[in-house]
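For this view, one protein chain was removed and the others were kept in their places.
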Amino acid sequence: MLRFECDYTQGAAPEIMRRLAETNLEQTPGYGEDHYCAAARAKILSRLGRPDAAVHFLVGGTQANLTVIAAALRSYQGVIAASTGHISVHETGAIEACGHKVLPIPSDDGKIAAAQIDALVDAHWADVTHEHQVQPAMVYLSQPTENGTLYTLAELEAIHEACRKWRLLLYVDGARLGYGLAAPGNDVTLPDLARLTDAFYIGGTKVGALFGEAVVLLDKELQRDFRYHIKQRGGMFAKGRLLGLQFDELFSNGLYERLGRHAVELAMELRRAFEAKGISLRYDSPTNQQFPILTQAQYEALAERYAFSLWEDLGERKAVRFCTSWATDPAAVAALVEDIQGLGNT
Amino acid sequence: MLRFECDYTQGAAPEIMRRLAETNLEQTPGYGEDHYCAAARAKILSRLGRPDAAVHFLVGGTQANLTVIAAALRSYQGVIAASTGHISVHETGAIEACGHKVLPIPSDDGKIAAAQIDALVDAHWADVTHEHQVQPAMVYLSQPTENGTLYTLAELEAIHEACRKWRLLLYVDGARLGYGLAAPGNDVTLPDLARLTDAFYIGGTKVGALFGEAVVLLDKELQRDFRYHIKQRGGMFAKGRLLGLQFDELFSNGLYERLGRHAVELAMELRRAFEAKGISLRYDSPTNQQFPILTQAQYEALAERYAFSLWEDLGERKAVRFCTSWATDPAAVAALVEDIQGLGNT
Amino acid sequence: MLRFECDYTQGAAPEIMRRLAETNLEQTPGYGEDHYCAAARAKILSRLGRPDAAVHFLVGGTQANLTVIAAALRSYQGVIAASTGHISVHETGAIEACGHKVLPIPSDDGKIAAAQIDALVDAHWADVTHEHQVQPAMVYLSQPTENGTLYTLAELEAIHEACRKWRLLLYVDGARLGYGLAAPGNDVTLPDLARLTDAFYIGGTKVGALFGEAVVLLDKELQRDFRYHIKQRGGMFAKGRLLGLQFDELFSNGLYERLGRHAVELAMELRRAFEAKGISLRYDSPTNQQFPILTQAQYEALAERYAFSLWEDLGERKAVRFCTSWATDPAAVAALVEDIQGLGNT
Partner (left out) sequence: MLRFECDYTQGAAPEIMRRLAETNLEQTPGYGEDHYCAAARAKILSRLGRPDAAVHFLVGGTQANLTVIAAALRSYQGVIAASTGHISVHETGAIEACGHKVLPIPSDDGKIAAAQIDALVDAHWADVTHEHQVQPAMVYLSQPTENGTLYTLAELEAIHEACRKWRLLLYVDGARLGYGLAAPGNDVTLPDLARLTDAFYIGGTKVGALFGEAVVLLDKELQRDFRYHIKQRGGMFAKGRLLGLQFDELFSNGLYERLGRHAVELAMELRRAFEAKGISLRYDSPTNQQFPILTQAQYEALAERYAFSLWEDLGERKAVRFCTSWATDPAAVAALVEDIQGLGNT
């Protein structure tokens, strides 16, 4: 069985495993106050061109999201997100467990628009009883989205403007950021994110690290006392150097970019194979997740040799998800492409 | 200015004011452990035909909702509600502040259907990653709804069945229950609510009391330690007897029913006046809230003498809300009816 | 049975009952936005000499405490309080339910000292791992304390200085403030509280109102969006005018002061009677609560005709609590004094 059902089926990039092994018996201070974390921070800040930013390393994405959002909001405030956003539907109410409502904006492809944000916030303040409603105070985006789509720079700038207008913080979940940066047509860079957001995270778990996410805080107020938040929410990693060391390696010698490109190139091969076969795609994704809409017969044929995820039942057909990753074997993709070519049309 | 903008512009029924005055200097124990509370509880339980129920008196509706819901749910569980429900939109995230997500079901008229509940819960358990989602564990309804509409007994029984099937608790917000019980065509009685729900509250604040809601708990597990919940959430009223005394009076000599009928009869006069004028109503409400759709000219004409609420902007027209209450002066309604009759058609 | 077990056994001052009756059928807007609330606010601000303060009316003390404290603290911050403080032991963890730790300072008589606060906060910041601890950010005092004792102006000024030094907010729970203001020897005035604290509340429930507390917010940041906090925590009272009207009356014609003096003068009669009998007092209380230490025989003798509270078991003797209030009948005190005089010495 070749597994394409998600992008975290495997361990870490060999470069990372090697450094973990080499440094295993070194003694360092705990809790992220070691020289590996310092080095990784310096490289990230340099890449962003923002020496005033703060970087914290956390173990996973849900933890990053809940820690940042809970740190940012006052108790009566909520965070705007696409109805499909990870915090809206796939974190078991982690944001609500911190006391905050997720304010959903309907979305089909995972993206929301500046105009939708503007309308939601305008309606809040226009209501004379706005104090009886959750006050919108932050916007959460995913780049790429959970559906593989990407915000363009123009879209992100418009959202940035809407946030400035209404004094909302802008936070971007970059669990798969490496796959967005490598996508054909992408025009949003790391420095753009640092310029346009108040916080974002650079995902490691799905992009070459054994585990770990690098949270970047641009907003000064959000930076204050952030380590208290991390500890309180259970995210203070004892051997913090393991995180620092991984990001130090990811941001050396172009590794993060290289891993991203690997996955995306293979995903584009899959995309072309589906399209060549006349199989339409649920979303227009230039990243490592592809969502073909299969007939039942196609579904069953592929399910014999490949693991993939059922995404949406569309009556007679099914939208499914195939993920590539930094670790995907090109031979596995070649085999899959061949099997796609051999599928019947019904 | 005659006020119809809500149903809590005035104090309490004269019978209640009289008893508050008469008993003012009596000495009783605090925190709801006095003989007035005991008497009120006994009358309510008798009316419900459920001696095994528990009755607690709280000051207001948001407090009743958050206390009951927080007491009922485990931390990862959420409560299903209409997208228009009071807990969904008008309590500043009070449920989320207790850690729980409100799971909205789209609704236009304030009601949700058993089939919608069934579909939502089925989808939860059918998803292989349901542990990554908030677990639905309770259904919240309002009777009447925030839009003045009413569940029929058949609808409520169907929802009850859906709840039993999926092991959901059923909770009914009865802020305006007295106006539902008095509505023409209503077939849901207090004993029905006691039979079909796990908890509900009988609203006093909007139906004749100075303030106060009587929370009825049918479910045994929910009854356990409920006074701890009340105290922890700030709802333990020191001079509890004031609440008991009011409900004792409301449930004596048919007062609660009489107050409900007063408001509904006057609301029906308004409804007939709007309909006679060819003014359509946004919702089909048999209760004390009426939602005529006015032209701008009609709106401005009525706004000169009457206070009412803007409900929804419908382009060229506006849906507005007129409320009657237990205290509404028939003369004020007569004046308003006359002014409605005198409105232009555009 | 004559009841001295607490100071909320009775209703409201007759002046208040009269005004509630007189205004009962007036129509006003809800949620504290009426002219009675405005008038009461103006009177309180004028008494305090602080036109820049904000005043909000809440129904009860626990609700006032949890709303103010939750509004003031960031999620990883805690509030310092006497180990005997109401929030430490008698609110079922209401502060913790909002996510915040109460940081207790050991106290015997209900008071804490500036030096204790200083030591606690100093230890926090001196610890290199302070991020692993709750950050102290507020000080909670009660004036009078739960044990009837009072802070002097000098003590309060020293605490104020400690708070300024460490950037802590200072909050005073004034559930029985009227009895403190009236106490012999008291030198802390309402303007002093407005000058030295960031927030405090003037208790109505125990001092002549039917119910209600006036929360005074001096700190600008704490004032921001406070009505959202009130609504979210369940404390937004629909018929807010009832609260405004009561405080308007309490702060008219010296009523609040007069009610306070009434209770304290009667309490001093009790105190003198106990002392004359050689019965020592557990705390040196100049306010309406007195804590005599009784032998078993004395306890049983008084329990025949009077209700009072067991406070602390001291081996062979028992400390008990007798409360007077604004409503205490002087004849009841006279009877009790006579019975104290008739007690045996063992």
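The chains carry the letters A, B and C, assigned in the order they are written, with residues numbered from 1 in each.
Simple rule for what comes next: a residue touches a chain if its C-beta (ideal position, glycine included) is under 8 Å from a C-beta of that chain, and two chains touch if they have at least 3 such contacts.
Predicted model only: the values in this text are computed from it and were never measured.
Engineer: Given the contact definition stated above, which residue among A:R233, A:H262 or A:K318 touches the chain not shown here?
Structural biologist: Hidden-chain contact among the options goes to A:R233.
Engineer: Touching the hidden chain in the complete assembly: which of C:Q116, C:Q133 or C:Q223 does that?
Structural biologist: Result: among the candidates, C:Q133 touches the missing chain.
Engineer: If I consider the whole complex, including the chain that's not displayed, which of B:K231, B:H262, B:R282 or B:R321 touches that chain?
Structural biologist: Here the residue in touch with the unshown chain is B:K231.
Engineer: Out of C:A97, C:V172 or C:A319, point to the residue that touches the absent chain in the complete complex.
Structural biologist: C:A97
Engineer: Of B:A70, B:A94, B:I293 or B:A327, which one is in contact with the hidden chain?
Structural biologist: For the chain that is not drawn, the touching residue is B:A70.
Engineer: For chain B, which residues touch the unseen chain?
Structural biologist: Output for chain B: 70-71, 74-76, 98-99, 129, 131-132, 135, 225, 227-232, 236.
Engineer: For chain A, which residues touch the unseen chain?
Structural biologist: Listed in rising order, the touching residues are 2-3, 5-6, 8-12, 14, 17, 20-21, 23-30, 59-63, 66-67, 91-94, 97-98, 205-206, 210-211, 228, 231-239, 242, 327.
Engineer: For review purposes, identify every residue of chain C that touches the missing chain, sorted by number.
Structural biologist: Here the touching residues of chain C are 75-76, 78, 89-93, 96-102, 129, 131-135.
We take it that only the chains that are shown with their structure count from here on.
Engineer: Rounded to a whole Å, what is the gap between the Cα centroids of chain B and chain C?
Structural biologist: Taking the mean C-alpha position of each chain, the two centres sit 34 Å apart.
Engineer: So how far apart, in whole Å, are chain A and chain C when each is placed at the average of its C-alpha atoms?
Structural biologist: 50
Engineer: Which chain A residues reach two or more other chains?
Structural biologist: Residue numbers touching two or more other chains: 75-76, 98-99, 131-132, 135.
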